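In what follows, a structure is listed as structure tokens, so that the remarks can point back to it.
A single protein chain has been omitted from the complex, and every remaining protein chain is retained in its original position.
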Amino acid sequence: MSNNLLEIRNLTKVFKTGGLVFGTRLAAVDNVSLAVAADRPAILSIVGESGSGKTTLARILLRLQEPTSGEVQLDGKPLFGRKGTFADTEFRRFVQPVFQNPFEAFSPHKTVDSYLYATAMNLGVAGTRDEATKVIGDILASVGLDLGKVCGKYPHQFSGGELQRVSIARALIPRPRLIIADEPVSALDASLRMNVVNQFLDLKRQFGVSFVYVTHDLSTAYYVSDYIAIMFRGQVVEFGPAGQVLTAPSHPYTQLLMDCVPKVGQKWDTEIDLPDVETVEFAATGCKFASRCQCARDVCRKQRPPMVELGDDRRVLCFKASDFTA
Amino acid sequence: MKRKHNSRLLAGFALVSLFALLGFVVPFFSPEDPRVWNTVPRNLPASAAHLLGTTSLGQDTFWFLTWAIRNSLIIGLITAVLATVIGLVVGLTAGFRGGTIDRVLTLLMDSFIVIPSLPILILLASLMKGRASIILVAGVLVIFNWPWPARQARASALSLRERDFVHTAWFSGESPLKITMRELLPFISSWALGNLINTVLVAVATEGALAVIGVSNQAQATLGTMIFWAMQHQALLAERWLWIGSPVVAIMLLFIGLFLTQTGLSQYSATKRGR
Partner (left out) sequence: MQAIRDLQAHYVTPTVTVRAVDGVSLDVREGEILGIAGESGCGKSTLVKAMYGYLPTPLTIAGGSISTTVRGPDGKPVTIESPDMRSIWWKHISYIPQGSMSVLNPVVRVENQFYDAVPKSDPRRRDRKALREQLVQYLRELDLPATVLKAYPHQLSGGMRQRVIVALATFLHPQLVLADEPTTALDVVVQRGILAMLTRLQKKMGNTLVIVSHDMGVHYQVTHRMAIMYAGKIVELGPTEQVFTNPRHPYTAMLIRSLPRVGQAGLREGIPGSPPSLITPPEGCRFAERCPHATALCRERVPDLIDVNETHQVACHLAPAGIAGGLAE
């Protein structure tokens, strides 16, 4: 059996919040298991509210944070641990990030092309500056930018959309197999998001690169992903092929998310329950969504729900679903 | 508003330039080593031949003053540059790397901050009494002046290292050293410059204070030793204003010049940022 491109097994990250004496422990990522197959490039979206743990998960995948327990493997090789793990350069050639705010992703004191050249020369893509210029020029062209217009400029001289494309271009230079994009379109206007997201599709086709697209924007997630994982308070509550999960959601939370997207042509007519203070929801025994769930029953509040396989590569963390499959 | 900062910076710069001139250019023209006693008649008032008169030791006050300015400035500059560079490198590295490196370096920083500098300096100066060159004096001053910029740099590094552009730089393959210097350093460079100017002030003042109480190298000519010798010879009582007055006024004007330059610079960079 060949390795999965990305394999996450029982990943948990616990934070201690609050004061020294009275602090509580919060599982920002709670026993998450996900996989992206290696046979063809795919886009996996991780969708969730703020506080769902998706950003923490993204940071762990980028090795910017260490997990409390569980493992992450890329092409069969573990990300963490002493032995047999990725060397820095090797890792950087395999995985690259795209961050949420393009103006934060570059230092205001440096030109953006300094990062592009650094990536090209440090990660072994080009040996000389001239070679690097050629490579960078090509990659910028593939995201619709002209090297001449990018060279020598500082971040503030670009618009948000353009700068995000530079960011994506930089990530592509070492031809990574996986790009982790943490809310790459959230800082952009709704009308500009499609441009960036279309770019992902195009790049997946052209370069064969897979994406982990972390977002809270369901519409773009639906549009661009092959697979979707819905996260709530640190847990993956639903997983499956994007089209199916969003058009026929199984978990009540997914349904809530779908209802809350402001759709043109369909007005909101019902009231919804809003989230309580974060720490309260995180600390719930049983299902963390129970306090807001329309279908909640006693067992939901007392016990942690099981992960139920629904077939067709779909999974859901819910007691309601287990009724049907039992 | 614009005029205000310009005049401050200009005034400060003018004063400092004057001192630089007096300290580094003018001494080349001195007729002989002004430190040597009895080269000229004692206690003469100001005249064309002796611009500020002469001292009780038979030295030309004016030429002695220019040498004193030179040496004080050298001490100030060496201390400031070394202390700032060492402080920045240590502080940024400690903040950025974290872990054991941070703990060790912070221990070092905090120890030096906590140890009272004046008694140690007096001790060191007494041990080296009479034999310390101005370079050595500067060196000693560096030891007590690097922790402050180091702590500031560390604090900056700690807050900056979580910013996305640092991660971008890392994923661009940059080494920690490069990241420290090219990503983090620009954010504290203007503060560091201000601190450097301030350290010149502090160094000159510290050396001066030590000299006045008699623990610096008395054979050298610095603003502090000048005051020391003047006081030794009852210049105040004898109303030899030029001898004791000129180094005091010089120190004051030098400080004012440095202060104006530093605040003028920070005003200038604030208006550049659009405030």
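Observations on the structure shown:
Order as written gives the chain letters A and B; numbering starts at 1 within each chain.
Convention: contacts are C-beta pairs under 8 Å (C-beta built on N, C-alpha and C of every residue); 3 or more make two chains touch, one makes a residue touch a chain.
Note that the structure is a prediction, hence the values are computed from the model and not measured.
Residue in contact with the omitted chain (choice from A:15, A:207 or A:223): A:223. Checked against the hidden chain, the listed residues A:84, A:262 or A:311 yield one contact partner: A:262. Against the chain not displayed here, chain A makes contact via residues 48-51, 159-162, 186-187, 189-195, 197-198, 216-220, 222-223, 243, 246-247, 256-265, 267-268, 271-278.
Here is the rule we use: only the chains that are shown with their structure count from here on.
Computed centre separation for the pair chain A/chain B is 52 angstrom, with centres defined by C-alpha atoms.
On the chain B side of its complex with chain A, the touching residues are 163-165, 167-174, 182-183, 186-187. Interface residues of chain A, counted against chain B in their complex, comprise 62, 64, 89, 92, 96-97, 99-101, 104-107, 109-110, 115, 118-119, 121-123, 167, 170-171.
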